[in-house]
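Selected chains from the complex are presented in situ; the others are not included.
Labels A and B are assigned to the chains in the order they are written; within every chain, residues are numbered from 1.
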Amino acid sequence: MKPVSKVEIVVDSVEVENVAKFLDEIGVSGYSIINDVIGKGHRGVRSGYELTDLFKNSYIMVVCDEKEMHRIVEAIRPIIKKFGGICIVSDVVMRIHK
Amino acid sequence: MDTSLIINNLVHPPVLFFFLGMIATFCKSDLKIPDPLPKLFSLYLLLAIGFHGGVELRKTGLTHEVVFALSAGMGMAVIVPMYAFFILRLKLDVYNAAAIAATYGSISAVTYITAVTFLQTLGLEPGGYMVASLALMESPAIVIGIILARIFAPKKENDEYGFSWSAVFREAFLNGSVLLITGSLLIGLASGEEGWDTLKPFTKDIFKGMLSFFLLDMGLLAAKRIGDLKSAGFFLPLFAIVVPVFNACIGIVVAKFIDLQPENALVFSVLCASASYIAVPAAMRLSLPEANPSMFVPMALAITFPFNIIVGIPLYYYLIKRANELIPAF
């Protein structure tokens, strides 16, 4: 029942492995990834391209403490700056995690 | 120009399925080939083309003609993106000019197959070794494009985050489509006639059917993407037609120089004329994320590809025939 931060990140799918690497380095307890996210933003529509796996986004959710949250935000800032995306944070209550 | 050539090209089922796809999109049908089925067809086509080419190459051996054709292909793949870049710079920034230059320097395997299919309806069969040319011509333009961008891009903008030459070369020479076609070519080369007998029903008999399916999808996609270019003015659509024709003409002249048979000359010029919509976007996304994919993808997919399929192939063939009539022996 402890209050934690939920970090939600949307980035270009080709960058998702880099984001995961950062999260591993920061040492968060875990993360969840949803691929095949489409969307629109400053860089226009991103609705996938049937002939390659390109031009799609991934959604990454990390439940972590506040300190980790700050480190995550710093780590992915250059990725979002170069390749686009969005990162939001909210407060949630962790109910169950072994 | 002999209109029967065009008509002959057009009533061939695979090409007709391409039209069907375009029509479906234009009249807003919900016909769709859902992901990842287009990938199945494209993987199949690459495997089948490569394997067939390898088997044929084994029969031919590495003759003078083969060596000439391969070298000429490589040369074109290096030169085309260079001159294209400077033309494009007239209107575009460095990143987009480089990406489009790479697109037109590289090739489209399906355009190649459609040319082969066109020849087959005329009873001709190009040398299988041209597949090796195809494989060799896919990568160089990618590297050239990125080099051009790095030379000419304003330095301060040039954010180094995530860039590495090893990634560029991997994307250029080891991307999925290059690797599959090259690998299948080598497998064909290694397994020869015996291997061919094993795989023929798969790689040859159902080939035209799989091609039809893929072209149906290409029609759907091409028509959908054409709208992306609405806001692009005249320059890019014009480029997407004129430059391929120009490249084809250079190809025809080069083919004449190295004395290729008409069928091989056609395939060679079609490779020069075709533009990449698979390998190049993948490489650009990683190495030139500043370039706008909604420019270079629809140019290759929605203009150059249909143009080559419908008009280009019979046109280039007609030009080759005329050139041969005018200059019988070189």
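Following the convention adopted for this analysis, a residue touches a chain if its C-beta (ideal position, glycine included) is under 8 Å from a C-beta of that chain, and two chains touch if they have at least 3 such contacts.
Keep in mind that this is a model prediction, so the values were computed, not measured.
J.: Write down the full complex's copy numbers per chain kind, following the labels used for the displayed chains.
T.: A x3, B x3
What we mean here is this: only the chains that are shown with their structure count from here on.
J.: Which residues of chain B touch chain A once you look at their complex with the stated criterion?
T.: Touching chain A from chain B are residues 33, 35, 38-39, 42, 159, 161-162, 217, 221, 277-278, 281-282, 285-286, 289, 292-294, 297, 301.
J.: Along chain A, where are the residues that touch chain B in the complex?
T.: Against chain B, the touching part of chain A is residues 12, 14-15, 18, 44-45, 48-52, 54-55, 78-79, 81-83.
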